[in-house]
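A single protein chain has been removed from this complex, and every other one stays in its place.
In order of appearance the chains are A, B and C, and numbering begins at 1 in each one.
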Amino acid sequence: MKKLEPGMAYKTSKLNKIFAFLSVLFLMVVVWVFLDDYIRPWKAVQIEAIKIKKAKLEEKLKKVEGDIDEKRLATLQTQLDQASKKVSTRRKEVFAIDKELKQVLKEIKSETIINGTLNSQVSARTFLYEQVQVKIKKVIAKGKEPSEGLFDKKKAIFDDLKSFKGRFLASKDKMKFLQADQKRLTKQKLALNKEVTETNKKIKEIVTTKELLELALEKTKMGPIFAIRNAPFVDFLDPTLKIQQIVLENITDDRYFQQVPKVDRCITCHTFIDKPGYEDQENPHRTHPKLDLMVGRDSPHPMKKSGCTSCHSGDGHRVNDFQSIAHWPEDKEQRAEWVKKYKWHEPHRIATPMLKLSQTEASCVKCHQGVEHIPGATVLNEGRQNIEKFGCYGCHKIKGWEHKRKPGPSLYKIASKVDKEFFKNWVWSPKSFNKHAMMPSFFAQSNNSKPEFMRKNIAEVNAMAEFLWDKSKSYRPFMKYTGGDAKAGKELASSVGCMGCHGMEGAEKVSEKIGAYAGPFLSGTGSKVDPDWLVSWLKKPSHYQEDTIMPSFRLSDREANNIAAYLLSLKNKEFEAKRFAPLDRSARDEVLLAYFTAFDSEEVAHAKLNKLTDRQKTLELGYRSVGKYGCYSCHNIDGFAGRSPIGPELTNEGSKPLTQFGFGIQKEVEHSRDGWIKAHLLDPRRWDKGIDKPFQDLTRMPMFYLSEREAETMTIAIIGQVNDKIPLIGVKQLDAREAIVEKGMKVINKFNCVGCHEVDGYRGDILAKYEDDLNEGPPRLVGEGHRVQLDWFHYFLDNVYPIRPWLKVRMPSYNLTDEERNTIVTMFQYKAGQKALVDRSKIVNWKAGEKQAAKELWEELACASCHSSGFNQDEPQAPNLFFARRRLRPSWTKKWLKDPQAILPGTLMPSFWEDGESQAPDILGGDSEAQMDVLVKYMYDMGTEKLPTKNTKYWSKQ
Amino acid sequence: MSATRKHLNRREFFSYLTVAWVAFGAACAGMASLAFRFSYPNVNFEPEMEFLAGTPDMYEEGVDERYKNGFGVWMVKQEGKLFALSNICTHLGCIPNWLPAELKFKCPCHGSGYYTSGINFEGPAPRPLERYKINLTAEGKIKVDKTKLYRYEKGQWDNPNAFLSV
Amino acid sequence: MREFINWMADPIRSFPVVCVLFFLMMKYYRIVGTKKFLYLALAFIIPTAIWFGSDPNFFTILILPDNIPIIILLVLVGYLQWFTLYKSAENDKRIEAGLCPIEGLPENREKVWCWPNLVYTELFCIIAATCFLVVWAIIFKAPLEEPANPTWAPNPAKAPWYFLGLQEMLVYFDPWMAGVVLPGVVVVGLIAIPYIDTNPKGNGYFTIMERPLAMWGFLFGWLVLWIYLIIVGTFLRGPNWTFYGPFEYWDYHKVVAEYNVNLSEFLWIKGLNTSMPQNMFLREILGIVVSLGYVFVLPPMMAASKFGKGMIEKIGNMRYYILVMLFLLMMSLPIKMVLRWLFSLKYIVALPELELNL
Partner (left out) sequence: MAAKGLADKVRETQVWKSIFRHGPPDNARNRAAVVAGNVFLHLHPIKLKKSGVQLGYTWCMGGLTFFIFLALTVSGVLLMFYYRPTAEYAFNDIIALREHVPLGIMREIHRWGAHAMVITTWLHMFRVFMTGSYKPPREFNWGVGVILLVLTLLLSFTGYLLPWDQLAIWAITVGANMAKATPFLGHGGPGAALAQIGDFVMVSDKNDVRFQLLAGRFVGEPALLRFYILHCVFIPLVVGTLIAVHFWRVRKDGGISAPL
């Protein structure tokens, strides 16, 4: 052991060495902290952004420089030189003015001082004077006489004040003179310099853009000042690289105890998101692709009001790395790319990861609630339409969908419509009867195909049939099928308008194009329904079911029989040949027993079962099975009114914690909300795969055989159903007008008016059939509330008569209630922003010569050649104008005359006043406006007040 | 130990100790400066410095106090010019009151007074009130930008961005 | 191999193994407390640790930021425990030879200047600790999960790691025992140690030979009942507080067959094959008797033994009974654990009517 100093445990030098080593280590760690804190990924992104901006500016500058007319600039330059020379000859004058101006300015300054002093004196004395006044008043109020001294004082102050006021006003006057002098002199000086100033202005006009660009370019320079501003430690002074954020008061984040204003810092890296001109860049430097709808300053959703994560979801607070924001890749390729580039992994512990880019529209529903259709949200609308098509809302409650009718037909009178054998086979496998059937398949699926399960299922289906037939009310068709011409029937069915709601066998291509889904696809009808029932149904659907939406096409008996003949000719032989297995009583009892033992012991259950008769047992199982499979959710079934739907509510599905989705052992399903929902929609029974479940616990959600696209769009619509509490100010509020329109849209959707009519650009499915000539299809309704008079409209909906008799497609008669009719009419009125009624008595007031001119014009333009009804016996090609008086609004008619193509592109109505040029220059001096006015009057003048009925001959004048 | 050796030892000792203390001091200073930097937030949540103040036809001649409480700005229309006047007294930052009867802004703290134009005429205020950048957006709305100041004494009130001609 | 370790790690098996290891360590501390042993152990532990870490499932749990302190703790405890044994072995050899312990050597009892010796030492520790802490902070981010949501509990919901021993106890005891009584007893017991341990030897130096009872008792509580349970709670308890082997994936849906039965049910249903008595005290009579016996009969019985007599002679009645009570309460945890694993015993006394379960 080495000798140590006395009283020392260690050698001092050794201690010092350790101290030195540790201190240096400490210093290094501190440097590390500095760097760690300073280097943040978003800074690199912002520097990249500056570089991009610089490149863009340089490019622009080059272009602008190229645009500058060098020659002109040179001439201006010489002009400027000349001007300067000229001006310099006036130096003497300028000098004199300058001298004078200096004197005036000096005087102004001195007068300002005097003025200010006087002003303060006046204010002070005013105050004193008021005080004395108050004193005097107080004395008087006490009932005493104020002393003389007080009055003297008052007078003294007043005199003083008056004199100051006088001086103050004099000073102010003087100021005004002086200021006028100053103005005059300045003007003179400018005038002397005029030539130079003007030339300079011209030069500036040419180079100003360039100079502005140069100035902007200067700002993108990353020189020493830039480095210092952003250097560590001093970057609190005024950094150029900094976190940018949007604070939203009207949209909040849910903190469960409290709603907190949303803060989005996405723009820290997505620098150009709201700036047009960067569409060609890679993310994050790209401009938002839909700037006119989103993010843009003038769009309906400006960035500062709507933020980013309100639509895209994700953790907008975070900026430090790519991962923490919870970005989510669109597909496998992007996922691989991100993993490589950003070491991306699925975000943990974040309640709302970002939506996939293609699913962003899901968020629209957050704020746009209670509407049928969200303009611009194409994919979402498609998804919602699919939800309607497949009737998801029947079994799953979704807030805002309560008004929808039950997706399936009523089964109240089922026994008179189809036979039992058909029913059983149909329920067992709807697709085997009609591959377009929307009824989903419950049986013979992946999870219940075991013989043991099939046996029980067959018993259930048999029991359900018995139950329904037992409950079915009797119905007697009012018409007999007498046979008909199937060919004529087919022709009629495909042209009269059936295809607006139904797809049709034999016209698959057209059906697919139209994509109608309000009614069933007409296939194999002959193997399905009773002929008498069919004719009666076609003739008058409400006879069988009061609340059906199927309208009457006012078919003659012949026509009805023809269509029936055609539909009955559609047969599915294969299906007809099917024989459903008979009721297996032991299987029935087994299933029933399982129900009973759920709450009772075996013995009690057996006793209960044995108490029932054979029939009762079957009916009991039927009742329970209808309940088990939730048939009543989609169909009206006697005895189930008021039962809540069978499926879980979907209103907040998009906010359900991921851990609450049962992924089972399905490892190939993407571990995300949308992944689960889509997989579930495509094959609901997949979760049972590889799991041994008892019969009663099998997944019951049926198989819809959805296409990939349908499942994807429906998923988007469903994940948008979140429970984010958006404050009222953040939600799109329907104003009174929009609310009325929305109410009407619901009715219009219910009766599927949009299956045939395109309403201001919305749907009009059947028009797909008339691609070649839109005029052959049902009229497009553009500004319909402006076109027609409301009382007529109301009348028409109740008493449909043919307006365009040359069309093969027919406007059917609906079974509307008064309220529904009113709703539709007011909807169109508000949609077009029109007043209720037209005072027809005031339309026609002829001035001298007008009527004559109108008549000439009528002849000249040969109106009657198309609007022939009532004028000649020619085949009409346009509506009967005698009835226009009640139907059309004058203001619309004039607009229509002016430019029909602007209202209905492709219409046959010619434009007689193209670009305001009249084609009849000699009438009324060729004044287009006047011509249109008189023509409108003429039409109303000859029209009749009478309303036509369905029996009115359409060529009549009455 | 010989004298030289002792001397050497001493030098060696001294240099190690110096390194130690210099590094230690630097590290501590670094820590302290980090703590200092910590007290400057990088983002803040104060109200927006830019706001829309309606349309020019909303204003009557004189002083308008609509945007005073929310944004700290008087909108003043005078002699065909509309401008946005700061409501912060140039003396010590109090907020003056607008006295419509006397047509002046009067600061309650130390009695500075300003004309409608914002020019000071009494009390201790060293210079006129500041004006903010004001211009029209494409939709014809008035936009006031408080980040840009115009000061009378620097001759900046004639800047085309300091007022709107109405 | 991994399967085997997963299987072994289950507390049912690993607890006895740990107990045996502890026994071996204390018994042969003179072998354990040699540098040669340390090197051998390191040669074994380091590759093993690397092998463990190479498993993705275990690695995920291992580097959870909140588990880092536990790893640090384990390394420190492991080394310091060995160091203690090493020092003790050295001292005990000297004491056996009739020498004083190393700390008692005159050169170690010499007085030295506080400046620079102590002040420098402290400064070194401070700088080193600061560096360590800062580097730790730079490398590992503090955990932050979703915002607090009172309507939805994450799975598993774990207490802070230093309380995981207590949370593990909750598996075997009702909250009032595991959460209130036992921690209270731990604190009171710790405070009482100096007043119970009257052995004057071993003050100021490392030794095991001179104070075996204190060392065995304390180290059992510290290593087995505290550190080991924290390890179990951190690394081996997953969602639903279900057991997961170190190499097992934390599957939220793992179900473990577990059905526990009360002692009273054993007695009446299985033992006597009758129905449970209505009166709750009668129903639980066996458990009550056993518990009271454990607390009140066992100590005097032990006092009557030869060992007990010796103890009482040395430290007196009062100290003896306090010591025995503390010891019995400490041992109640391993006893309950073993009973749970062997017989699926839930409660010895089950009086849910009074919220009194044991």
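The criterion applied here is as follows: a contact is a pair of C-beta atoms (placed from the backbone, for glycine too) under 8 Å apart; a residue touches a chain by one contact, two chains touch by 3 or more.
None of these values were measured; they are calculated from a predicted model.
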Touched by the hidden chain, restricted to displayed chains: A, B, C
Which of C:Met8, C:Ile63, C:Ala157 or C:Val289 contacts the chain that the document leaves out: C:Ala157
Of C:Asn6, C:Thr34 or C:Thr84, the one touching the omitted chain in the full complex: C:Thr84
Residue among C:Lys141, C:His253 or C:Lys314 that touches the chain left out of view: C:Lys141
From A:Arg265, A:Arg700 or A:Arg804, residue that would touch the chain that is not displayed: A:Arg265
Hidden partner chain, touching residue among B:Arg37, B:Arg66 or B:Lys81: B:Arg37
Residues of chain C (touch criterion as defined above) contacting the omitted chain: 66, 68-69, 72-73, 76-77, 80, 83-84, 87-88, 100-101, 103-104, 107-119, 121-122, 125-126, 129-130, 133-134, 136-138, 140-150, 153-154, 157-163, 166-167, 174-176, 178-181, 187, 190-191, 193-195, 197, 199-207, 211, 214, 218, 222, 351, 353-356
Sites on chain A contacted by the missing partner chain, in the whole complex: 7, 9-10, 12, 33, 36-37, 236, 243, 255, 257-258, 260, 263, 265, 317-320, 349
For chain B, the residues touching the chain missing from this view: 14, 18, 34-35, 37-43
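As a working rule, only the chains that are shown with their structure count from here on.
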Chain A and chain C, separation of their C-alpha mean positions in angstrom: 62
Chain B and chain C, separation of their C-alpha mean positions in angstrom: 62
Residues within chain B bordering two or more other chains: 24
Per-residue overlap in chain C, given as positions that touch at least 2 other chains: 127
Chain A contact footprint on chain B (complex, rising order): 9, 12-13, 16-17, 19-24, 26-27, 30-31, 33-34, 37, 40, 42-43, 45, 102, 121-122, 138-139
Residues of chain A touching chain B in the complex: 12-13, 16-17, 19-20, 22-24, 26-27, 29-31, 33-34, 37, 116, 119-120, 123, 233, 236, 242-243, 245, 247, 265, 298
Contact set on chain C toward chain A in their complex: 111-113, 116-117, 120, 123-124, 127-128, 130-131, 134-135, 138, 144-152, 155, 252
